[in-house]
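Below is one structure; the comments refer to it alone.
Every protein chain but one is kept in place in this view of the complex.
Moving on to chain A:
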Amino acid sequence: MSMEMMLATYEFQQWLYREAKLLDDIDFDGWFALMHPEIMYSMPVRVNKEGIERPDYATDMFAFHDDHHLLSLRVERLKSDYAWAEIPPSRTRRSVNNVRVEEYAPGEKAVVKSYLLLYRSRSTDIHHDIVSGERTDEFVYVDGEWKLKKRFFVIDQTTINTRNLAIFV
């Protein structure tokens, strides 16, 4: 790996760690500020296929399929007095790993893949939920910062074992 790619990998790892920290600390405004105005935030429905044919997710149905406006509604809602799904907020812990920079144009754009393991604990419930999957993220460099322009999260369960997706992936 070239020095440039090593530095880029480190840079995006740190970006993703910081993002995870903002979400785990329920700083939704801080998190939303990382989004590019043209963000497309998607999570397709994963399906069981017969064999090894791919993709094994739907191309026409999603659990999330949000542009900047729709994502802002979710953020605003979570800050309202009636967002019962997250009152009190879940305790979450996002572990981001296996970070790979797939495409990189310095100071311009990048495509980064990573694995996400999200632990969720709610209230006094002794159950915890695990959401696992792979992210494909596209970044654009704007005014000295990397902004997230596309997130595509492929979850590892076809029946999702958490009561709702009132959390971000």
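Simple rule for what comes next: a contact is a pair of C-beta atoms (placed from the backbone, for glycine too) under 8 Å apart; a residue touches a chain by one contact, two chains touch by 3 or more; residues count from 1.
The definition used in the following text is that contacts and distances are computed from a predicted model.
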Review point. If you look up the hidden chain in UniProt, what protein name do you find among "Phenylpropionate dioxygenase, large terminal subunit", "ABC-2 type transport system ATP-binding protein", "Carbohydrate ABC transporter permease" or "Acyl-CoA dehydrogenase"?
Key: "Phenylpropionate dioxygenase, large terminal subunit"
Point to revise | Option touching the unshown chain, where A:S2, A:N98 or A:T159 are the choices | key: A:T159
Point to revise | Hidden partner interface residues of chain A, rising order | key: 43, 45, 47-50, 58, 60-66, 69-70, 73-74, 76-77, 80-85, 125, 127, 158-166
